[in-house]
Every structure is written in structure tokens, then in C-alpha cells.
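Have a look at the structure that comes next, please.
A single protein chain has been omitted; all remaining protein chains appear in their positions.
Letters A, B and C mark the chains as written, and numbering starts fresh at 1 in each.
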Amino acid sequence: MAKFDWKETKRQITDSQVWQSIFRHGYEDTPRNRILMVSGNVWLHLHPSKVQKHAVRMRFTWCMGGITFLLFLVTVVTGVYLMFYYRPTAEYAYADMKYLEFDMPFGMLMRNMHRWAAHGMVIAVWLHMFRVFMTGSYKPPREFNWVVGVILLVLTLLLSFTGYLLPWDQLSIWAVTVGSNMARATPLLGHGGPFHEVLGVNPVYDARAFIFGGGEIGPHTLLRFYILHCIFFPLIASLFMAVHFWRIRRDGMSGPL
Amino acid sequence: MAGRPGLDPTEEGKSYSALFVLMVAVLLVTAVWSIWDDSISRRPWKEYQVQWDRLAYDKYMKDAADEQKRLDADPEYQKVSKELAQARIERDSGAIAARLAAMRGQLPDLKNVANDKDQLVRFTKSYLTERWYDYNHAIQERQDPGPYKREIDQLNAELARESIVSDKAKDNLQAVKDQIEALNSKVASRTDQMKKLTAKRDDLLDKADTWMIPVKFRNTVLFRYPKIPRIEQTAIDDFDRNAFDEAIARVDRCQSCHMGADKKGFENAPEPFRTHSNFDQIILKHPPDKLGCTPCHDGQGPAVSSVRVAHGDDPDWDSPMLRGAKMQSRCIKCHIDVGSLHDAGGKPIAANWVEGERIFEQTGCAGCHLVAGYEDIAKIGPNLKLAAAKLDPSWTVRWIADPKSFRRYSRMPDFAFSRAQATALAAFILDSSSKNSKQWLAAHPEVATLEADVKNPAFVEEGKGLFESAGCKGCHAIDPRQHATPVGVVAGFGPGRAFTAKDFAPNLGRIAEKTSAAWIYAWLKNPHDFSPHTAMPSLRLSDHEAEALTAFLMTHGKKREFAGVETALKNPGQIEKGEALVRKYGCFGCHEIEGMDKESRTGVELTTFGSKHLDELSFGNRTQIPETWDQWTFHKLQSPRLYATRDVEQVMPRSRFDSADIRNLVVFLAGLTQGTVQERYRMPGSEHQAQIVAGRRMVNYYNCVGCHIIENRGGYISRFYPGDQINFAPPVLNGEGFKVQPEWLFAFLQGPTPIRPWLKIRMPTFHFTNAEDDTIVNYFTALSDLNVPYMFIDTNLIAPAELAAGAKLMTKDYFNCFSCHQEGDKKPEGPPSGWAPDMALTHQRLNPDWVLKWIANPSALQPGTKMPSYYPGGPDDILGGNQDKQIRALMDYMFWFGAHPGETLPAQMATAPVKSEK
Amino acid sequence: MKKFAVVLAACACVTLGMTAGAGLASAAGGAISGTVKYDGTAPAPRKLEVTKDKEVCALHPHFEEDLIVGSGGGIANAVVTAKGAKGDLKPGEVKFDQKGCDYTPHVLAFPAGSTVDIVNSDGILHNIHSYSTKNPAFNMAQPKFKKVIQRKVEQPEVIKITCDAHGWMHAWWVATDTAYFAVTDDKGNYSIAGVPPGNYEVEVWQEKLGTQDQKVEVKDGATATSNFSLKPKS
Partner (left out) sequence: MRAAGAGAGGAGARTPAAGGSKRIEVPIKKASGGVEEKLHTWPFLVRSEFLMSILVIIVLTVWSLLLNAPLEQPSNPTRTPNPSKAPWYFLGLQEMLVFFDPWYAGVVLPCFIIVGLMLIPYLDINPKGNGYYTFRERSFEILTFFIGFHILWVSFIIIGTFFRGPGWNWFWPGQVWDPHLVEALTNVDLPYMFGLRDYLASAIFGLAVIGGYFVVGYAGLYYWIRSRPAGDPWSAFPGGGPEILKKWGPVRFGITGFLVLAMAGVFIKMALRHALNIKYILVTPWINI
């Protein structure tokens, strides 16, 4: 019996056609390869191939922008999972939540992760904004990226707000009712706001009705919020995120030059 | 690496490997934890199912073993198994075995040959089909089909040839098979017999196998594993409606743990595996695979994550599982007639609810509280539009201030009025009724002799006798410590229990204090004249009897006046104050009061009280009361103004319910919930059920149960007829609808005629309207579940032979019926306690079907009756000793002589065919 | 191992005990006898009025039979049972007659499972109305043409029997749960023979005076005495 040669076996494996077809070439740790690694990878190339030293420091960045993005990705993945089992109609929505919790494999975990990640994302966005302010990173030439960031903040809140309604429980509809009731008081456009007589708005035709899709919160609101939550706002947010990341890539991390 | 140009040596030198490994390890642990959490922590029902599998397996295996023991002792089983063994031995030995082996050896070859030949045939047929297609196609394409036709002919010829060969091969095969079967036939038939005998055991073993699945190797069970757990659920489509009025399904998964609930035989298993109680009535009639569990039990149907959550004991779930008697409150959701629901043993299923409903109806709750379905309940208090004609002014004040001190068990609740408030109220009531009262008094001039007669001891004595015997005591007590008909539970005396059940009708112990002799007389003569809606019937008293009764009643109580009351009651300020108080406290809920006919109820609507949330119930300053719906309601009923605070005034009066009453009321109130069950899930409400509910309400309103036992309830008067006297008590009316003819009952209720003339107690006249009368008649026929209750016998069609036989059977030599039964005017021998009704009344009063059953076995219809059952078999010398024919003859004769009073049996009647029509 | 020995020993004891018990039961046994006396002055028997069917019923005067005290103060028609005495019940057939509108015997005792032959010697219609709770209650007409009705009483119970046609007629059936019982004679004497040895509670039942218990030890071949003295119920 021949002696088992580990190295020889390994070589045979890595030399095999199957292995080579997948990995093509070995990884050689050279500066060139490091740069190639970033620029050649669809995900990593959001980064510049080189960054300032301080940009790597957690103490400087708090990592909050990245965490926000990560949590966004988590909500997308768990959200898609939840979409498989959730029907945005008043008949089914609440029952589907119950089935999600009690029945679906990992349903409860996915729902929990979705919800807590969403909350975490709001907090992470705020901390990110706070950090950016503290390091003055909105200053030229990054003014516009700050504006994009504020838009992303608003989109994050809207994403969370529209998602709040979907469980269709008491917490949902009353939180959304209270939140949306503000729109009723919009000057000119809300039927409860000052000067609403000027445009003649009424409860079924005003700013709040635009949000609700009707005079009162109801099944129509649920569908509207579902589409906003699952399609519209994620798309818009992704677009702005792309801009946001691209600006960072172009402008580099802020820092003393 | 450090030396490489363009690289930062400090950064290059750092390694995160350890941290990375640690993180990945933690991530891995988290992932494993997630899987554990999802498949085990959140799914405790799996463990229950595994437990169940073992339990069910053990039980079925034990049952199978028992069955096997029974079989071993069964001689037939022994015989068949012996024969089977014998047959096997015969088959498997000697020449037969050799023949069998030989033939079995031939079989494969024969099969192969048959298959090959058959395949040829099938292929040829397939070609044929193809050619036919080509042929048709050619015609449709206007080409020449000729060549195809030729091929078809050729193939047909081939097919014919091959078929002959193939059939022969098949025949050969079948012949051998038949021979094998013939040799095997004895074993086969015994095996079949065996299977029939062991069917039950095999079924039990199969059942055992479904729960612990065997892994077998050559018929030996190597090991068993429990059935893979799976959620057992029932989806009840469109059962509920959500807040947006959309039909939504309800999903119940209770049986994922309660595996034995719908299976018999687990009565003694531990929960959650026990068989449902009352299996036949509840599970068989409400199959859980169609109706689920939560429609009756509440709880959180879809939840299976923990026992607590599944049972709905969760702040975020509104309907926790109902426990104890409260479960009865769900019956009304689907059943119209909850009162008739009984378990297999005849015990009412919703006794607490039924009693709660009755208390609700009879203590006047509906006077102040609107509840859908109970809007039309008559006011329970006396009519006050003529109050001034009836009431003593001083008494009125005292009464309003404290009713219970005058009548311990009055239905009038305690409003805790001050003396000043009572005076004001009395002032208003007497003033508002004064005009009507004057008119009424003018129409009822006082009887001249009344005053003198009332004081006559002879009259008093006679009145006493009347009071005792005429039936007054069915509704009224006169001993201040006694009930006649109680409303609610009679809890007896004792510390803190002095005021419990209420009297249906006033206790007359102090009647003279309240009113005048003239009024009593007028009232006794005709109660409806004074109060058209009263439940008090007319006893058809003669003037003399009425005077005597008045005299007797006037010995109970003494007028007590106090000074200045007259002037206080005339004070316009007081009257005005009184009116305001009447409106505030809603006196018109129970009494008719002049000028207040259109007032709406003062209490809170209770139609959906059962679904009230805790935050809708104010506990006021009562911190010691646990914050639950049950506790709030219980204490509210016990002391209604308990939750009042400075800002929240409460006006609900106190009814002094016994705690048992309150518990019943709580069950009833718990049933007043939001949301209705969809029509298709409800018990189809038959006409009978509606009739029963309406009739029962009327029977309660007029207190028929004071004297009669109806639906096994009531007959309160019977305790005045101890022992042998029971025959003098009013009749039991269980099964009355089947017993009597509806036309007779209708007429009887309109104007009662005596059936047992020797009784002193009399059926009073209630002045029922035709509609009310119908309600009662329908109630009785519905209770007996009769669909066509009209019956008739043409006595002229009865065969004379039959009449003669009937007459003979009644004689002394046979059943000697008139030993007890009255015969026209002729009274039977012996004391009246042994007498029975006149048989001549039968033909217009009784249902012939009932009479037949009654003669055959009276105890079955009326347990404890003195009427003996027909002697089984009857005499041999009449109608060929046929019992049914004899009973029929008795019945026919009875109807005949009722319809032909005074006639003797015609000696020579034409022999007509025996015919009796219903 | 030790445990096993203990279990084995226990089994052996149980088995031995059982054999011993069986041995006792098969022996001839002892007897219980005694007298049931009335503690007080015997009331004069009340005369019953015959209201019906006088041609048959009024042939002799009827007296209330619920308490018959003999000359020596002994109570007739009291039932004495040795409670808990084990042994075959031996149910059989007993006769219960209606003669001259009286029941004979007035108290009929028999082991549960026995069949009562209800005889109508009068030739008029009687009815047998039983007020039983454990056994199915019955109320049967027994007309002239049916001389005998048979009725099996399965459960031990004291049953009141009346005739609704003749209100004064009543009697008692005592179905016992033991084979060892006796009914006192006119003088109040009774004797129960063949009782397996052992300690028993002897109970006497009288329709008007209720029950009384006494402990007694029965030895093989000997006669144990158990005398009762019943007081009127206050």
C-alpha cells in the first residue's frame, strides 16, 4: 500500500480540470492582485482600491454606513422570505402573520430579524448622520452626498413606516393612523389643516386620503403600503444608495488632506 | 511580507485570524441555536405528538391483546384455526404438494409464452390504428386511400391468426392457475373465515401501526418509530368577520396536541390526550374536523408555539380559552334553543346559561338594559298608572325607601333612596296616577257588604281554606320567610345570605298594610281589569269566594300611617323632584307610569357586553378587585354602585343576588358577544325551536311552572301535597304536547274545564289572547316534536268485534279500569286519592297515539304514575292474545263511548273492516 | 437481588393468605342467632279501612303491619343480615302472594339475583308498583287472568311495594348482597346458619325503626348471639 501523500493528493486535486474550471488561478498576495480583487469584483468595487489609513479605523467611521447597508440587505432578504407567505389583504394579512409565527419554518425568526433589522437600520442611519456631522464630512466637495444622505434618511423612515402597517394588527393601524393623521393637518392640503377651504379639500380628497388611498385607513391602505414598502421605496432607496456610494467612491473618504 | 515595497509593515503584521475564527464559531453556534429554536423550542406540539404516539400504540396493542385473548377462548376461532392448520398440512404434504410444486414450476414458462403472444397481438392492433389514421387522412386530403386499405386488410388477417394463438396460450396458463387454486381452495376459504373472525384484532393492530410505524424485515418487526409529527388543523372557512366586515377563515390546530379528543377509548388518558367529555353529544354532533375547537372553547386556534399562547392566555389575544361554566355561553352562537340541549344522560348542557337567562329576564334587567333579542320582554313590575287607586300613601313612601324590609324576597331591587327621595317619588307616582285612579274607582263602586264581611271570622276561615286549596300558593307565599316560586337560586338563610332568590309573585304576608279591602276584592275578581298585562290570572271566584279571600288577606298586615305624609305628597315641589328621580333611575323600565311610555332605557346597552375590553370597564377606586372581565362583572352584580367615584355616578339598583345567581348571570352575559356565526355553521333553526323559546318565555312570564312541572322544572306547589296527597296536585305537563289534542288544549287554555272534578285546586283563566294561546300550544307540540299535531278518529268505522273486545277488557274480570277511572258521572270506589280522570273525555282530549303508549307502559311517559302498565302479553282469550290488538281495542272503545254518550254497544253491528284514522 | 427476594416473599405471603381464606370459606361455619326486641310500649295495631272491592278484600279485617310486636316484645318482619360475609349468594325463586288484599309475606327477603313469583290469589285486579331506584322500577297490572308474574331483582336494595288500586296494601322486598340473612318470626327470633367464621357486623333493618349494627365474632361450629333492641324513631 502506497504511503498517503497529502501534498501529492492536494496537488492532484488542484490540478484537476474541475478545480481549475472553478478557481482558474491561485491567489497570489501582491499589490496588483489586491487591487484587482477590489476592482474586479462586482460587490467590492463599490470601494476604491485604496483608502486612507484612517478610513479603516472603526473609531473614525463607526462603521455605521456599512451597518446601515448591511441591515438594508438583511431586510431585503428576510423581506423576500416573508413575501412568500404574506398576502396584503385585510382578510389574510393578520392570519398570515399568525401562520408565519407559528407555522412557517423559520417564519418567526425571519419576521423578528426583519423587524429588528428595520429598527436597527433607522438607528444606524441616525448614528451615521451624526458621525458624518461630527467629522464635518458634509463639507465640500461632499455637500451633495449629504443631501442624498438626508433623502436616504427620509426614505428609511418611510420604508419603516410603510412596513409598520403590514402586520395589520392594532399596533399597526393605530401607529399608522396617528402617523398619518398629521397629513390631515397639512395647511391647504389637509381637510383638518389651516386654509383647507381655499382648495376645498375634504376627508376623502386630501393629503391624508392620498396616503391612505381613501378617506379612512382600510384594506386599500394595506395594499398601497405593501406596494410602497416592497417595491417603490426599496427601488428609490437603491437608486439613491447607488448615488451615495458612487459619490463616496469618487470623493473618497473624508479626512484631513 | 514586511519588506515588500509599497506595503505598510504595521498593518501587514496584524492578523485577525483568531478574531475571525471566534466570530465564525459564534455565528455557527447562533445558526445551530436558530435551528434548535425553530424546530424544538417553538414547536412543543411535536413532543406531545410523540408522547401520544406511544400512548395510542400501547392502548391499541393492549386492546388487540385483549381481543386475542377473547379469540383464544372463542370456540369458533379455535375450530377455524385448527381447520386452517389442518388444511395447510394437507396442502403442503404428499401427492398434493408435489402436484402443486410441479404446476408452480410450469407457471413461469406459460406466463412468458402468453405474454409474448399477447404482445404480438397488441403490436398488430397498434399498426392497425396507425393505418386507419393514414387511410382517413388520405381521404381527407383527397388522395387515394387504396394502399392503406389493403394494408389494413392484411393486418386484420394477421391479427385474427395471432389472436387464436394468443388465446390458446392464455387458456393454457389459466388452466394451470385454476388447478392450483382448486388445490388451494380449502386453505383459502379457511383464511377468509379467519380474517372475518380476526377483523377487529387486525383493525386494532393496524391502528397501532399508524402511530408507531413498524420497520419490518420478512414479517418480523425490527423496530418501530413514532409517526412523524405534523400539524393537525381544521380550517373553518368564512367563520368570522373581521372589523372590515370581510369573511375570514378560522384555523384551529388544537388537535396537534389534543390528539385523543376526537377518538373514543382515551377517557382516562392524561391531558392533552383525553377523549372529549360527552363524546356522543358534542364530538359526534360537532365534528372537530369541520367545526374546530375554538368556536366553543375560544383560545388562540392557530397558535402552537406554547401551551400558554395556544390557550390564548396572552395579553395580545382577546379570547382566552373559556373555562368552566363560561363555556356554555358559546352555545347560543349557533343554537336558538339552548335550554333543550342535553347530554346523553339527560343532564342539561348549558344549565348555568339557561338559569342566567331566566334571572336576566325575570329580575327586570331588560327594563333598563337594551339587549338584542330581549327587547320585547314585558315589564315585570306592577302597573303604576292606577297606583293611587291601590296604594296606601304612607306605605308607598316606606316601600320605595326600603322594599326589602317590607318584603324580604321582592323582585324590586334596592335603589338606596333616602326618605326624602322616596317621598318625592311617591308624590309623583300618586299624583301622576290620580286622574286614572279616580276614573277606575268610579267604575268599581265598593261592595256594600264588604266591610262587614271582611271582619267576619267565618269568612276569614273560609278564605283561608280557599287560599290553601285554590292554587294561590302556586305563585304567592304568605309566610314571610317562604318562597312560592323562586326566581334564582334559593340559598337559604345564614349570615350574609339573608336575601337571595326573589319571589316571582309578591309575598302576601303584609298585604293589608299596602292596600285596601276594596281593591283586593276588585283585583281578585278581575285582575286584568286593573292591569291588562298582569300575569295574575282570574280564578273565576264567585262574589262570595272573593269576599272570603279578601277577608282572609285583610288579616295579614296592619295599616301604619305617619304624620304629615299627605301634605308632603301633595307638595308640587316634591312631585317635580319625584319626576326627575323617576327619569334618572328609570323606574319606567319595570313599571308603567303615566306619561313615561316613550322613555328609553336608562342603562347601558349590553348586546355586546361579553366582548368588552378591560379598558372599557372602570374599576373606580376598587384596587382590590382583580382586573378581569369576570371579576368586574361579578362584583358589579353583587354591589352595582361599587365602581362609582366622585365624577362617575352610578344609578344601577342592587338586586341582592346570591353568588350562584351571579355566576349564572355572568355566564349569560359572557354570551352577549360581538359577531355572529355564519348561517351555514349555525344549527338550522327549525320552527319548533323558535316555538319552544317563545313558549318557554311565556310559561315563565305567567309562571305556569309554579303549579306544573314543565320540561322537568317547576311544580313548586307540589310540596304542599305530601305523600299520598300528590294526586291532588296539578298535573305534570312533561310530554303534554304528545298527550293531548291541540284543539282541546287551545280551548282549555281559553276557558278551563275540570278534568278531575274532585280536585279543589283549579286551573285559572289567564285571559290569553289567541296569539298567546297559540304560542303555548305550539310550545307543547314543539317540545314533543310533533309535526302534524291534528288527530281524529272516526268512531263509526270501528269494527264491532273490536268494540266488544275493548269493552270486555275493561271489565272487572280483566283490567277493571273503572276501579280507578271515573266513568261519566260515576265516581270510582275508594278515596279520591286513588281516582283517575273520566275516560269519556278521552275522545276529545287525548292523542290516540299517546293513549296506545300510555296503556302499554305509563311509567315511561310519566315516571311515578299510579297507572299500572298493561300486563305483558295480555289475556289469551281475547283477540288471539295479541297485546297490540288488545290495546288498540281498549283505545278504540274508549273513543267510541266518549263519542256516543249513553249508548250501549249495538249487539248486531255490521262487520265493518277495522279502520281507524288519525 | 435483595429487592427481588422481598418481592418473592411478598408474593408467597399473598398466595398463602389466599389459600387460607379459601380454606375457611369451605368449612361448615358457625351460626348467628338472637332476638330483635322493641324498646318501648308496643302500639296497638291500627285498623285499615277497606274502601274498594269489599267482596274480596273485606273478608277479614286489615291491620297496619309496619310494626308487629309479639307477646315477648319481639319484632316480627325485621331483616337481619351478616354484612360482608362472603359466600355464594345462591339466588333462587321466592313466592310473594296477594291474598285477601294483603301481601304475604309482608317483608320478603332474598339474595339479590333471585326471581320473585308474584302470585295473585284474589282474582281481582291488583297492581304491583315497586319504588326501586337501583333496580328498574315497575308498575304492572295483574288482572285476574294472570296468576303469576315473575320478576328478577338483580341489585341488592330495599324496595317498597304498593298496590295503587288498593291504597292500604304495601309490603317490602329486601334483596340482600349476602347469602347470610334471616327474617324474624312473630316472636322476634332469628337464626342464620352456616356463616363462615370471622368478624362481622350484623345489621337489623325494620321498615319503621330503621337499622342497627352490632359486631359479632363467628367461630366454626359455634353459635354466636346477637340481640337487638330497637327504639322508636323520635
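Methods note: contacts are C-beta pairs under 8 Å (C-beta built on N, C-alpha and C of every residue); 3 or more make two chains touch, one makes a residue touch a chain.
Just so it is clear, the model here is predicted, and its values are computed rather than measured.
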item	value
In the full complex, displayed partners of the excluded chain	A, B
Chain not shown: contacting residue from A:Val56, A:Met83 or A:Val204	A:Val56
Touch residues of chain B, complete complex, unshown partner	6-11, 14, 16, 19-20, 23-24, 26-27, 30-31, 33-34, 37, 242-244, 316-318, 613, 615, 618
Touching residues (missing chain, whole complex) on chain A	31, 34-35, 37-38, 44, 47-60, 63, 66-67, 70-71, 74, 90, 94, 97-98, 101, 108-109, 111-117, 119-120, 122, 126, 129-130, 133-140, 142-144, 146-147, 150-151, 153-154, 157, 160-161, 164, 167-179, 181-187, 190, 192-195, 216-218, 253-257
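Note that in this section only the chains that are shown with their structure count from here on.
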item	value
Between chain C and chain A, distance of the C-alpha-averaged centres to the nearest whole Å	93
Between chain A and chain B, centroid-to-centroid distance (C-alpha), Å	58
Overlap residues in chain A, where contacts from two or more other chains coincide	none
Where chain B touches two or more other chains, by residue	none
Touching residues on chain A, where the partner in the complex is chain B	29, 31, 53, 90-92, 94-95, 98-99, 101-103, 105-106, 108-109, 169, 218-219
Chain B-facing residues of chain C, complex	51-53, 124-125, 127-129, 137-146, 149, 164-167
Chain B - residues contacting chain C, complex	724, 812-816, 819-820, 828-831, 833-834, 858-859, 863, 865-872, 875-877
